[in-house]
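Structure in structure tokens, see below.
After this line comes chain A, so read on.
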Amino acid sequence: MKTTVSTEVVVLLAGLLFALGIVGVIIRKNIIFMLLSVEIMLNASGLAFVAAGSRWGQPDGQVMFVFILAMAAAEVSIGLALILQIYHQHKSLDIDNLKEMNG
Partner candidate 1 sequence: MSNNDFSALMPLMVLAGASVLVMLLIVARLSHRIIQLVSLLLFVVAFISLLNIRGMLPYEVGSLFMIDSFGAFMTGLIIFSGLVVNVFSYIYFQEKEEGPKEYYVLLFLCTLGACVLAQSEHFVSVFLGLEILTIGLYALIAYLRTRNHSIEAGIKYLVLAAFSSAFLLFGMALVYLQTGTMSFAGMAGVVAADNVPPLLITGLGLMLVGLGFKLAVVPFHMWTADVYQGAPVPVTTFIATASKGGVVAAMLRFFIAIDGFRSEPLQMVMITIAIASMVAGNLLALRQKNIKRLLAYSSIAHLGYLLVAFIPGSAVVPQAVSFYLLTYFITTFAAFGVITILSDSESDAEDLDRYKALFWKHPALASILAVAMFSLAGIPLTAGFTGKFYVLTTGIGQGFWLLAVVLVLSSVVGLYYYLRVVTTLFAGTRDLLPDPPAKYPVFLGISMAVLSILTFVLIWLGVYPDSVIGVVQGLQLK
Partner candidate 2 sequence: MMLVLLITVLMVGAVAAVVAGEWNRHLPRWIALLASAAGLLLVILLWAGTSPHSVTDGQWLMDYRKEWIPSFGITFHLAVDGLSLLLLALTFFLGVLAVLCSWDEVRERTGFYYFNLLWILAGVAGVFMALDMFLFYFFWEVMLIPMYFLIGIWGSENRVYAAYKFFIFTQASGLLMFLAILGLYFIHGRDTGIYTFGYFELVETVIPFKTAFWLMSGFMIAFAVKLPVFPFHTWLPDAHGEAPTAGSLILAGLLLKTGAYGMLRFVVPMFPEVVTDVAVPAMVLGVAGIVYGAVMAYSQTDLKRLVAFTSVSHMGFVITGIFALNELALQGVVMQLVTHALSTGALFLMAGMIKERLHTRDIGQMGGLWGPMPQMGTIGLVFAMASLGLPGLGNFVAEFLILLGVFQAQPWITVAAASGLIFSAVYSLRIVGKIFLGPRKTMEAVPDFSFREMLIMAVLTVSVVWLGLFPQPVIDTARPAITELIRFMDVHSNASHHQSYVK
């Protein structure tokens, strides 16, 4: 099962996914979607790491991916906790409601 992959293609794929994530974070109104989009970006980075690891034949890329995974989980847990609080207080998850502090 020998695959030949062009580094550029992998990197560009990851980059494209990353860019989609960015778009998602910016355009969405609901905080949950924003978190989802951030997950997409993290995943794209993970893809890049795995690709890099496989490029050099090292486990380090995957190690990093594992840590990314841990971090994503941690972040999502706190993020969702926050979302619960926000929903509790604002009865909405519209990020545009959260503009009280400015100037």
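Note that in this section a contact is a pair of C-beta atoms (placed from the backbone, for glycine too) under 8 Å apart; a residue touches a chain by one contact, two chains touch by 3 or more; residues count from 1.
Picked so that all candidates are chains of the complex that A comes from, given by their letters.
Owing to the predicted nature of the structure, the values given are computational and were not obtained by experimental measurement.
This complex places one of the candidates 1 or 2 in contact with chain A: number 1.
Residues 7, 11, 14-15, 18, 21-22, 25, 31, 34-35, 38, 41-42, 44-46, 48-49, 51-53, 55-56, 58, 60-61, 63-64, 67-68, 71, 74-75, 78-79, 82-83, 85-86, 89-90, 95, 98, 100-103 of chain A are the ones touching candidate 1 in the complex.
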